[in-house]
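Just passing along the structure, written as structure tokens.
With one protein chain held back, the other chains of the complex are shown just where they sit.
Our next item is subunit A:
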Amino acid sequence: MLILECPYCGLHADETELAPGGEAHLKRFGPGSSDDDFEGYLFMRENPKGVHFERWRHANGCGKWFHAARDTNTLEVFGTYSAQTTEPPQDIKDKISARRPGWTWREFA
């Protein structure tokens, strides 16, 4: 069972209280972009075994979206952070580096 801390409520919310929102930090390419960029935005996902960044919504709680950094293999959660950002904050990256030296995920490391 996955338990994530909602950064708005400060609660450790059970997975059944949350709604998954897929991969985090997708960069949108809209009208006028190249077909390759749009395809990447629409379909290409990381699907890693290891460090991963996801969007979650505290659906049965405060209703807010947030980001979570976790390991898909061990279910270890490195941290959660605000949805109002385009990249993982430094403290989350540091926490992951401490546990998984040399990790990379898309353009982040």
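Just so it is clear, contacts are C-beta pairs under 8 Å (C-beta built on N, C-alpha and C of every residue); 3 or more make two chains touch, one makes a residue touch a chain; residues count from 1.
Throughout what follows, contacts and distances are computed from a predicted model.
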Q. Looking only at the UniProt record of the hidden chain, which name from "Assimilatory nitrite reductase (NAD(P)H) large subunit", "Chloride channel protein, CIC family", "acetolactate synthase" or "Sarcosine oxidase subunit gamma" is the right one?
A. "Sarcosine oxidase subunit gamma"
Q.
What does the interface between subunit A and the hidden chain look like in terms of residue numbers?
A. 8-11, 14, 16-17, 59-64
